[in-house]
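A protein chain is absent from this complex, but the other protein chains hold their places.
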Amino acid sequence: MRYSLYPGCTLKTKAKVFEETALEAAEALGLEMVELEEWQCCGAVYPLAKDEYFPLLSPVRSLAAAGERGEKLVTLCAACHHVFKRANHAIKGDREAREKVTGYLEVDYAGDVEVVHYLEVLKNEVGFDRIREKVKSPLEGKKLAAYYGCLLLRPEKEMHFDDPENPTILEDFIRSLGAEAVQYPYRTDCCGAYLSITEEGLARDTVGKILKSAQRNGVEGLVVACPLCHYNLAKYQESLTDTRGGEGIPVHYFTELLAQALAEGPAEEERT
Amino acid sequence: MKRVGVFVCWCGSNIAATVDIERVIAAARKMPNVVYASDNKYMCSELGQASIRESIEKENITRVVIASCSPRMHENTFRKTVAAAGLNPFYLEIANIREHCSWVHKEGEVGTVKAISLVRTAVAKAARNEPLTPSSLQITKRALVIGAGIAGIQAALDIADSGYQVDLVEKEPSIGGRMAQLDKTFPTLDCSACILTPKMVDVAQHDNITLHTYSVVEKVDGYVGNFTATIRKKSRGIDMEKCTGCGICYEKCPVKVDSEFEAGMAKRRAIYVPFPQAVPNKPVIDRENCRYFTQGKCKVCQKLCPAGAVDYELEDEVLTVEYGAIVVATGFDILDLQAYGEYGYGKHPDVLTSLEFERLVNASGPTGGKILRPSDGKPPRTVAFIQCVGSRDQAKGKAYCSKVCCMYTAKHAILLREKVPGAKPIVFYIDVRTPGKDYEEFYNRATDEYGATYIRGQVGKVYPEGDRLIIRGVDSLSARPVELEVDMVVLAVAVTARADAAGVGRMLGITTNAHQFFNEAHPKLRPVETHSAGIYLAGMCQGPKDIPEAVAQASAAAVKVVGLLNKDSLVGNPTVANVDESMCSGCLECTQVCPYDAIKEKSITERRGRETLTRTVAEVNEGLCQGCGACSVACRPGANNLKGFTNEQILAEVDAVCL
Amino acid sequence: MKVTTDTICSDLLKEVEEYSGEKVASCIQCGKCSGGCPMLEAMDLLPHQVMRLAQLGLKEDIMKSKTLWVCASCFTCAARCQRDLDLSKVMEGFRVIQLRQKGGNTMHPRQLTPEQLKDAPQQAIISGFRKYSK
Partner (left out) sequence: MNLTEKMRQEAAQILESKEADLVIGWGGGEYYWQSPPLFLEDAAGAAELAFSPFIVNNLAKYLLEELESHEKAALFVKGCDTRGINRLLQDHRIQREAVLLIGVPCAGLADREKLKAAGYDAGLLQVERQGDSFILTLEGEEGAREVPAGEFLLDKCLECRYPNPLVYDRLLGEEVQKPRERDPMARVREVQKKPVDEKYAYWQEKLSRCIRCYACRNVCPACNCRECIFDQNAPRWVGKANQLSEKQNYNIIRSFHIAGRCIDCGECQRACPMDIPLMEINRKIIQDLTELYGEYEAGIDPTDVPPLGTYRAEDPAGFSER
């Protein structure tokens, strides 16, 4: 099946490896993913105030373009995924939003482009069992832990991604690569998101809690699907120094591990 | 020419403050067929009724319209008034100018115009009212009670003590219900079994009670006074006559499965007695798990039984019995906690439901009454009780208050402290609700004498850290974050209606509310009756309630049953459907839409010229018909007509409103 | 601020309900939002207190609260609220009320450190501006 791929701003700049490895893995799995030519910014955050329709223009423009291609739209960045899912929900369920936005953009869009996260493609369309079969360099012996963050899971009524309190998709993914999936309590807690720009101290504390809890549970690597989570979790590793000198917990995009496990030969050095 | 009299009621200021009575009367006088119109401050009063009677006689009135409150209030009163004046009581028509009018309109002009319109409508219908005569129905002097928890037991005993035969049907192998699973009962802390088991024994020994355990009611037909129920007595695989209840059979059974009675906290065998005080105290074979039934061999129990009572070939028995009245006491379930991942139930063994904790405290329970952590068998030092898990939750659970949790949580706190000296109960609550005799005092004892700390705030998350559980929450009163390390968490889970309640409701022809609890006929004035005459409610199946309330309701239901069975005959409802056979095409669509199964096909023979033709028509059973009118709506040629609400009458009303 | 007839009868509740689309009046103060909030320790008002103050019409207390700007819109509260309320929308409602006033912006480009400009993902910077300035 052919998919339209939506990369988003960060994957073209600070998180190139996220997109590169996603494409590598897709090729190895025989998934045809073609970048949506007309893509533009998703808007970064979903507008929460009821009268704000303007921030919906940008995501709807990309969605409408994808609609013309007639393919599922695959996302990687959790934030983009969140915005698209909710923009679709608004266009579908809120008549005023739909009329205003599609009227302004002069497009005919009814909110029905199917937006799927790359992980959902792996789970529902490839299947973790098949991934397990395709893995050539299993990550055996590695104790990895999922870090879900917020945007993929909540609000469940609009995201329909996984159980918001007890998600399993990333753990199933980790196990399919041959690694051990370690549980720890903070995997669905917020990392502080963009507060790391305005409230650094707070973001540091929040990340500190997550990292320490992961460390207590023997986690050797965190697996994420969001460039902002990646940034925050990687940036505040110093929180660990007071308990364990210097050494931090590496943070991986799930696609990095996937590409690595699907590749031939001895496991490569970890990418940075 | 019909002579219609119109009587407009003020209802004090209820109607008169909004509706201009003078104008209504003036308008009424000009309506077709109206020969008289007057008003009264309280038409339902003795004086008001007398004025109606006098006017009927003096003005030679033949049809009566009373503009007043809803017919649900005083239709019967006024029918008697009209009858006392020598008219057929069904010559009366009520225009509801209170609930439908003065109570919903603030502005006098709108209210007055609408009142006039409603009166005109009623006048148009009344002029077409025909005399109706109720039929007389016989009553079968036997009652059926469905469900043998405390409510069903109480209802059965009360009916039986009044001298009527009762069949008590219970789907589980033993009677006793949920109450049998409980340890102590609030607010007196007497042991649940100690007060329940004597009643269970009474039931078993009562001459007027026939007990059908491990049985289900599969079908109910008929109507008040004349129900016919089909009861399936599932095969226990045990000859109840031969079995002595010695218990050897289940000691050697090789299969172990989770015990339902112990809420999964202990195992039982495939042949088992659910609990030591079970009634009847004879085993049952669980065919889904029995090795003989699943794999075709074993038969250990049969070999060991000294009485030769084990008989795998025994089949279900199906009874068809007639009843005059039915009490529904089917009880409740507890909420599935799937949607509450934040509390960690099912992921951590030391997070328990309140029912599981109940078994943990009970002397006959899995730990012999010692409160021990399922994870490591150690007594907990600190236990957090979280209330409103699924209750008062419009998003993921049930919007209603489960009513019993505040009290049993206080009880749990007390029992914890009694069983594990020095242990600390901590209760998370939203509001503590203790309306009931001695209830607030009981809650006070938990805090004052038993050291329970109450924290007002719902818990955000429960997760394990080492061998303990961390609780993150907030004390909303002090606005301080709360982080506790505890040994055990007990969730006060919402009570819910039985999963099959809607289906049972359909079988019985009674309705359920949005949460599948059975609807009473009136929330205040008819709390144990249903909208189906002769069917009554008792216990949790009608809504959350505690033991005293369930027992009180059961006794009330029993009184209703006895009151009904005491009558020689019943007066039928004359507003029933009627088929004009000459018009009926026999399509039988009405038989499909009738919710009461009151219409059947019938063959008639008629002469057409020289030919004799046989054809199919529909026929209404007036005993079953509830007068809902669905058949009249479905009948295309209008052959099926509801007496008292005929097509002609309804069209006259519509014309009166529209033209 | 003191609760008076004026605060209780003020339009604050209506205003925030309009902006947020959430029925703030139906909050029963169970505290589950605060109980699970990851930013709790940096807040001067807890989420359930913001809801309560809104019900009572105490606008000034809410408007000067740091809580509005500490909320990260992580939707944990929304996922658990027993009254099906989305507090992140309520917080946004109050933020919008403030941002739409003159000088209401709380994030300025000059505030970004060179290090942030170099390392922080675009996503974070754009989100920040979207949330905290007009």
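Letters are used for the chains, namely A, B and C, taken in the order the chains are written, and counting of residues starts over at 1 for each.
Rule of thumb we're sticking to: a residue touches a chain if its C-beta (ideal position, glycine included) is under 8 Å from a C-beta of that chain, and two chains touch if they have at least 3 such contacts.
All values reported here derive from a predicted model rather than from experimental measurement.
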{"item": "Shown chains touched by the chain that is not drawn here", "value": "B"}
{"item": "Of B:73, B:191 or B:651, the residue in touch with the unshown chain", "value": "B:651"}
{"item": "Option from B:230, B:394 or B:585 whose C-beta touches the chain left out", "value": "B:585"}
{"item": "Residues of subunit B (touch criterion as defined above) contacting the omitted chain", "value": "502, 506, 582-589, 592-593, 595, 601, 608, 611, 613, 616, 634, 636-639, 647-648, 651-652"}
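In this text, only the chains that are shown with their structure count from here on.
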{"item": "Rounded Å distance, subunit B centre to subunit C centre (Cα mean)", "value": "44"}
{"item": "Computed distance of Cα centres, subunit B from subunit A, in Å", "value": "49"}
{"item": "For subunit A, residues contacting two or more additional chains", "value": "164-165"}
{"item": "Residues of subunit C whose C-beta touches two or more other chains", "value": "41, 76"}
{"item": "Partner subunit A, residues of subunit B touching it in the complex", "value": "340-342, 347, 461, 463-465, 470"}
{"item": "Contact footprint of subunit B on subunit A as seen in their complex", "value": "163-166, 185, 216"}
{"item": "Residues of subunit B defined as touching subunit C within the complex", "value": "342, 388, 392-397, 430, 456-461, 472-476, 479, 481-482"}
